[in-house]
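Here it is: the structure, laid out below.
Only one protein chain is missing; all other protein chains are in place.
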Amino acid sequence: MHSTRRSGAMSVGLRSCAAALALLAAGPVLAQQAPMSAPNPAPMPAPMQAPAAMPAPAAMPAPMPMASGPVDRAKILTAPGVFGVFATFKVRPDYYRLASAERKGAAAEVVAVVDKHKDKVIVDAYLTRGLGASADYFLRVHAYDLAAAQRFMTDFKATRFGTFSDVSENLIGITKALNYITKQKSEALNTGLFAATYTDKAPRYAVMVPVKKSAEWWNIPEEQRLKEMESHTAPTLQYLVNVKRKLYHSTGIADTDFITYFEVEDVGAFNNLMIALAQVPENKYHTRWGSPTLVGTIQSVDDVVKTLSTAN
Amino acid sequence: MHSTRRSGAMSVGLRSCAAALALLAAGPVLAQQAPMSAPNPAPMPAPMQAPAAMPAPAAMPAPMPMASGPVDRAKILTAPGVFGVFATFKVRPDYYRLASAERKGAAAEVVAVVDKHKDKVIVDAYLTRGLGASADYFLRVHAYDLAAAQRFMTDFKATRFGTFSDVSENLIGITKALNYITKQKSEALNTGLFAATYTDKAPRYAVMVPVKKSAEWWNIPEEQRLKEMESHTAPTLQYLVNVKRKLYHSTGIADTDFITYFEVEDVGAFNNLMIALAQVPENKYHTRWGSPTLVGTIQSVDDVVKTLSTAN
Amino acid sequence: MHSTRRSGAMSVGLRSCAAALALLAAGPVLAQQAPMSAPNPAPMPAPMQAPAAMPAPAAMPAPMPMASGPVDRAKILTAPGVFGVFATFKVRPDYYRLASAERKGAAAEVVAVVDKHKDKVIVDAYLTRGLGASADYFLRVHAYDLAAAQRFMTDFKATRFGTFSDVSENLIGITKALNYITKQKSEALNTGLFAATYTDKAPRYAVMVPVKKSAEWWNIPEEQRLKEMESHTAPTLQYLVNVKRKLYHSTGIADTDFITYFEVEDVGAFNNLMIALAQVPENKYHTRWGSPTLVGTIQSVDDVVKTLSTAN
Amino acid sequence: MHSTRRSGAMSVGLRSCAAALALLAAGPVLAQQAPMSAPNPAPMPAPMQAPAAMPAPAAMPAPMPMASGPVDRAKILTAPGVFGVFATFKVRPDYYRLASAERKGAAAEVVAVVDKHKDKVIVDAYLTRGLGASADYFLRVHAYDLAAAQRFMTDFKATRFGTFSDVSENLIGITKALNYITKQKSEALNTGLFAATYTDKAPRYAVMVPVKKSAEWWNIPEEQRLKEMESHTAPTLQYLVNVKRKLYHSTGIADTDFITYFEVEDVGAFNNLMIALAQVPENKYHTRWGSPTLVGTIQSVDDVVKTLSTAN
Partner (left out) sequence: MHSTRRSGAMSVGLRSCAAALALLAAGPVLAQQAPMSAPNPAPMPAPMQAPAAMPAPAAMPAPMPMASGPVDRAKILTAPGVFGVFATFKVRPDYYRLASAERKGAAAEVVAVVDKHKDKVIVDAYLTRGLGASADYFLRVHAYDLAAAQRFMTDFKATRFGTFSDVSENLIGITKALNYITKQKSEALNTGLFAATYTDKAPRYAVMVPVKKSAEWWNIPEEQRLKEMESHTAPTLQYLVNVKRKLYHSTGIADTDFITYFEVEDVGAFNNLMIALAQVPENKYHTRWGSPTLVGTIQSVDDVVKTLSTAN
């Protein structure tokens, strides 16, 4: 009835073998987005990156590459100073009143737009229909230049599928270097973060959780905040083997402070991790934790659009 | 004008006699979903399962059965590590502008989708129209594999009836073994939970109540939290005879911590139980208790769709 | 332009003289719903029923009558254990794009549905258009069996008028015997409640106000809660002459704890009563008081539908 | 492109010279609604009416006049016991898909409805498009009988323009005599209120601000509440020269306690007044202050409908 995420040949263009190799070559870095249709050649090291409150003092902005080719996936996914734009969408019901033939071409059109922008942005797609009320799917767009991300989003919205998609949440974040659990400030935990690596099966699920903290949190003296983050980090170490994490900073550029992004295969382990995070004092400073908590299956853009374009 | 829940022959396919027998064989376990159209041969033991805050340390994930036949209803309803996906829907008004003939086929199409997925998921349906503003009906889907639940939901949404249904809430939960009122930690109460059994008439009503707890709750030392849960559990013992309960854990995979699900025939008794639960200190830690509180009548999928497809 | 509430001959069928006499015969009980189109033969005693937090220990469920005739209005309006379902609706704008002739038949169709269910439910209607943003009208449905109320609501929604009505709030409540200001617990106030009776003109207005109380309220020791309810009740005695009240309990079966329902002719007096109720400590425990506060004119179902079916 | 508020000859019918004279004759009373298209013959005394929390003990209900002619504008705007119904509306986008000719007749139809009800209600209109997101316009309806206000509102909604208008807020209030800053309780301030009069140019702007106060406020002993209201009133005296105020009481008949209504020409002075009111302790007891704060230009009903009926 709908194409599954593994069967789509179109998805190869988006998550190519080249990208997989690049990830492999990237060494001990965050490798959230191992290509789904390619074999997972080896467990990727997944250092835990704790939510950061202070701007990294010496974090240099990511040099915007002048290269004329496609964005280097491994690099952009590990560099600081990169923009991550998350947008969640619901397909409007009138989409399904279009003739089936018209909906059939939708995926190819979207894939073409992704391809058109491949020198400036990388795009990941997630199917959330059936797993959350606020969205049918969401996109995660990485770019060195925020305006480039907007140009992609604008072109995407101008596609047939895009015009029938209503955006329900849209958050901008920036990646930064670790700023609490660094080698300098918290050596033992930092070692722990890099000692463990993801060893579970290739994750099929992604979870996106916006996080906002209270004025009380931001007014805690920096040293105490470090202690709170250490309490936050300690119970997470045991989950490094089956949860991948990536963090985006959003204060003042979205109505959230952080976007936390996870990839997991073992959803139960993830639930346990989140309970552990609920049980530390740092949780008392949350004013937003979720809303939405969005669970999706990691799929190619092509598959997501195809699945959502199917109706009887 | 609309088919009642007892008269539908189609519903037998969904809640078969086989399932009823399986439930019977399941012994002293949670048997929330005794088939509605079959006689209730004997009172099912309904041990009270208290909201759990700690991940069950030794809870093994439910082995995902490789069996090729339909999901074993009794097993999946009592096993830990099972996903329960709740989705509440409103039928869009334009559905009733379709020709009556077109709406007539809707139920069979939905039933076929349920049947198609019967090796991976079981589906329960509830009619809430007239009893709550946020939904006309809701589905409860159990699966060992979350992706399988999503595939069912996606196929359901692609049916004619599905495309005219707007999802208003959609929560993922996981079942776990008891973690507070265990034989080890709280023997007397545990005995009480298993001493009493549901003896009322077959329940016609189900109530779904999401529960979220504050950071303060999660930061209470475990021992004190156990005491709070004992205070919570004690007044509930007297209601074991007329309220069935089932609990799902959702922290970090939905914007709630628990989904509590009840089946009752005596709605007044249930109201009294909920007042009793409001009167213990544990209630002070709720940040969400309901919203929605959704009361529905337990019906076959076929009947729910047929009732909601009727209009003059 | 639209039929007024007094001129409609159709309304007699719904609020018949028989019902009026029955109310009269009911003696010193709550008689909120004196028929509007019939003369009000004598002031109805209107004992003040204070919001109740404890389940009435000895309250027997209302025996579900097996009688084959229409529901006895006076009895069902005064018995404990009765379900009151409140549903507020907005008429969708596209209703007024139907041909005027099509809208003309709407009232008769709704009246027929009310009549069809008259052995199981009684239905009251209120026009709120122009007096509140959340609804154009609301229904109050009483039934001994909740499923019967749902069957009526489902049939109502299947009428032409129903399919063009969007439900904005829908609350279930149960009536109970007085539980705070009883003869045993608070004799003087109880006497006061039964000493005064409604003496104002037949009320044209109804007000529906949902009430939810905090966990702190429910955790107050019962004796102190009684004192709070006494403080709440004392200032209301003077308003018994011009405000009729009826209380429904909803904890756990709707996202509210109580539905308070009033009938008044003197809206100014009602405003003063509500200010008096705001000025007692019990008010500090409200987490919901209104939202919506819904003021409507008491009308026949026929008149409400006719008025809302009129457009130029 | 659209008719301006001063050029519309139709508006004379609504805000006639007679009304202007009546206002003039009304003496030292609240004269909020000086006709816009007539010259402002003399500065109107504008005594400050402070938000009142206690029902005026001796306030007699406004005698409902049996007169057969139009409502006396000056009288109804100054009498206690009068209902003020505020309704804010957004024009639905599909209105602009009607043929231009169809929209052209809209204003006359609405004016005719206002005229039809002129013996029972007076109607003021305000254009808010471009100045607030929640509404395009709002109506203020005064009536001695609440049902009469509803009948007007119902007829208005049945006009072509009304059927294309969605109500976004709808609040009922009642006027009362001053109850805090009276000659008896607070003589000096009371003198101050009556000493200053509005001397600015005829106000072009109206501001509607709902106000709700906490349970803590209502539980303050009356004497202390008087002191709080004195602190609230003192800084407002200097603004009597350029801000006109009128107060409506809504506790229990809408989800607000007060509707405060202002007319100003100097919007900057009004902003300063509101900052001054924010800086007194009484502000700490607000649970709603605005939401919406609605700024509109004072226009004739005719002009408001004409402006909103224009599209390219």
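Lettered A, B, C and D in written order, each chain numbered from 1.
Here is the rule we go by: a contact is a pair of C-beta atoms (placed from the backbone, for glycine too) under 8 Å apart; a residue touches a chain by one contact, two chains touch by 3 or more.
Keep in mind that this is a model prediction, so the values were computed, not measured.
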Just list which of the chains on display the missing one touches. A, D
Per the touch rule stated above, chain D touches the missing chain via residues 1-2, 93, 96, 127, 129-133, 204-205, 207, 209, 266-268, 270-275, 277-281, 283-284, 286, 290-293, 295, 297, 307, 310-312
Note that chain A touches the absent chain at residues 53-55, 61, 81, 83, 85, 87-88, 92, 94, 109, 146-147, 149-150, 152-160, 162-164, 166-170, 172, 174, 215-216, 218-219, 249-255, 257
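Everything that follows uses one rule, which is that only the chains that are shown with their structure count from here on.
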Could you run down the chains that neighbour chain B and chain C together? none
Which chains sit in contact with both members of the pair chain A and chain D? none
Proportion of interface numbers common to chain A and chain B (over half same, under half different): different
Cα centroid separation, chain C vs chain D, in Å, comes to 31
Using mean CA coordinates as chain centres, what's the chain A-chain C distance in Å? 51
Chain B: which residues touch two or more other chains? none
So that we know how the chains sit together, what is the shape of their touch graph: line, ring, star, complete or other? line
Mind listing each pair of touching chains for me? A-B, B-C, C-D
